[in-house]
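As structure tokens, the structure follows; a few thoughts come after it.
Removed: one protein chain of the complex. Kept in place: all other protein chains.
Letters A, B and C mark the chains in the order given here, with residues in each chain numbered from 1 onward.
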Amino acid sequence: MKKLFGLILFMGLGVLIILALNNTISFPKFGSVDLSDRVADAYLDNDNVSEVGSANIVTAIVVGYRGFDTLGEVTVLFISALGVAFLFSFKKEKRLDLKFKPNFMLKHGSKLLFGIMLVVSLYIITHGHLTPGGGFPGGAIIASGVLLLYLADDKFRSNIKGFKVLEGVAGSLFVIIGLLGLILATSFLENFIASGTVGQLLSAGIIPIIYVLIGLKVGSEIASVVDNFLTEEESA
Amino acid sequence: MLWFDIISGIVGGLMLILAFLAINSKKLINSVLLLSGLSMLAVVAFVMLKAPDVAITEAVIGSGLVTSLFVFTLLSTRKEAKK
Amino acid sequence: MIQYAAILLFVLGLYGIFISTNTIKMLVSLNILEIGLNIFIISIGFNYQGIAPILSSVSDTGLIYVDPLPQALVLTAIVIGVGTTALGLAFAKSIYQKYQSFDLNDMEESL
Partner (left out) sequence: MSAVLLIAIPLLAAFISILFKKYSIYLLFAVTIFNIANVFLATEGIIIIGGFSPPLGISLLVDTYSKIALLLVNALVLVIAALNVKAYPKYGTILLLVVAGLNGLVLTNDLFNFFVFLEISGIAAYLITASNKKPITTFRYLVIGAIGSSLFLLGLIILYSMFGTLNMVDMIKEIALNNNYQELVLPFTLMFIGLGVEAKLLPFNSWVKGILGHSNTFSGPMIASVYASAMGFVLGRFITNLFNFEGMLLTVVLVILVAGIVLSDIMAFASKKSREILLFSSVAQASMIALLFVNGIIIWAVYLIIANALSKTVMFMIINKAQKDVGSDEVKSLQGLFANNLVIGIIFTIATLSVMGLPLLVGFTIKLNFLTELADAGQIWTIAFILIASVVEGIYFVKLLLKLWYPEGNLIKVNYHLSFKLVFAIIALALLTFGVYQAPLDKLDNTVDTVMEVVNNG
């Protein structure tokens, strides 16, 4: 009864929000957005596109115009990985036993698959400024590859220390590139490398470099979170 | 435009049903799997809304890694319950 | 249509958080809320005639693109959501280790 009442109450709230939005004149109707009075219009402007040098406008925004947000975002992931490790720090650790015996094919096939995933993620990361994708999905694919290794082998433990070092170094390099922008150009995270021709692999200035760093950082952070979730206290 | 509305209506309706089931399901593992399905449908919605970057990210992170984290949490605690 | 569904998903997530006493259920509801919010954010930049904001060459003129800014924001929001969920699950697990349950009602008196 309480649940039904709650459902009606919250659905009413939702309908209220929808009605309020429908009655707002400045709120554009779905599917008929006019970009000309938004700041996004400038991002699609030809001069700006060739200045930033990224064919994928979303990448241009994520790493270029709003690169500071992205720095904040990898920090969020960093701090939650830190927190997970903090909460799961036991005196004696062991691998979580999944009670699942992998066969020969899976055990060796997974290593091959891991290699393929690594290559794919590398492609996705380095082509982030040309095609959909980039640092976040690429890094997440690396982490999924690590996850696969964990699932295929009951005894597998990856090198957590290595992840930590990678995380720290990639993050520091991100900030250092930002500071280089402050020193070599005028402002933090400013592009200080020529942006080249739009559409080529080696273009867009610091965007591919930052995306590689983001990919490494996201990958190592999520992988260390996965490792932490797969450890437990040894009950002996 | 008409087809878009029909398909998006179906996707949206399915998402609402899945969300409702996920909230009200008795077993935790079912609720987690329904969330994963919901996330998959969200990927479809992102593709329809012309957001390929977001779709890829959601597919890998949202429905893959988050679900596995949920499942690991449930797995690690189920074993303790048996003891 | 999908915009309304997104708002309803958002309030469904809120509803789920308020009625459930189970930590895992609360996190599932939080994820539903975030999915709804993400779809809503994308939907405010959508245009029926628009195409995905990736240029094939600089000289393209007269093409309508969908708004790229909300997409960039959602990329950030998704990753932030993963961080919150992972931390929440870690807390849920440590609650479980302390009280042997996910249900907050089972341990209200020991609070």
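Quick note on the criterion: a contact is a pair of C-beta atoms (placed from the backbone, for glycine too) under 8 Å apart; a residue touches a chain by one contact, two chains touch by 3 or more.
Nothing here was measured: the structure is a model prediction, and the numbers come from that model.
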| item | value |
| --- | --- |
| Contacts of the hidden chain among displayed chains | A, C |
| Sole contact to the chain not displayed, among C:2, C:33 or C:55 | C:33 |
| Hidden partner interface residues of chain C, rising order | 10, 14, 17, 23, 26-27, 30, 33-34, 37, 40-41, 44-45, 69-70, 73, 76-77, 80, 83-84, 87-88, 91-92, 94-95, 98, 104, 107, 111 |
| Chain A residues touching the omitted chain (full complex) | 17, 20-21, 24-28, 33, 37-40, 42-43, 48, 64-69, 71-73, 75-76, 78-80, 82-83, 86-87, 164-165, 167-169, 171-172, 174-176, 178-179, 181-182, 185-191 |
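Here is the rule we use: only the chains that are shown with their structure count from here on.
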| item | value |
| --- | --- |
| Between chain C and chain A, distance of the C-alpha-averaged centres to the nearest whole Å | 15 |
| Whole-Å separation of chain centres (CA-atom averages), chain B against chain C | 10 |
| Interface hub residues of chain B, defined as touching at least two other chains | 1, 51-53, 57, 61, 65, 69, 73, 76 |
| Contacts with two or more other chains, residues of chain A listed in rising order | 3, 31, 56, 58, 132, 136, 222, 225, 229 |
| Touching residues on chain B, where the partner in the complex is chain C | 1, 4-5, 8-9, 11-13, 15-16, 19-20, 22-23, 28, 31-32, 35, 38-39, 42, 45-46, 48-54, 57-58, 61-62, 65-66, 69-70, 73-74, 76-77, 80-81 |
| Interface residues, chain B side, partner chain A - complex | 1, 24, 51-53, 55-57, 59-61, 64-65, 68-69, 72-73, 75-76, 79 |
| Interfacial residue positions of chain A with respect to chain B in the complex | 3, 31, 56, 58-59, 96-99, 124, 132-134, 136-137, 140-141, 143-144, 147, 222, 225-226, 229-230, 232 |
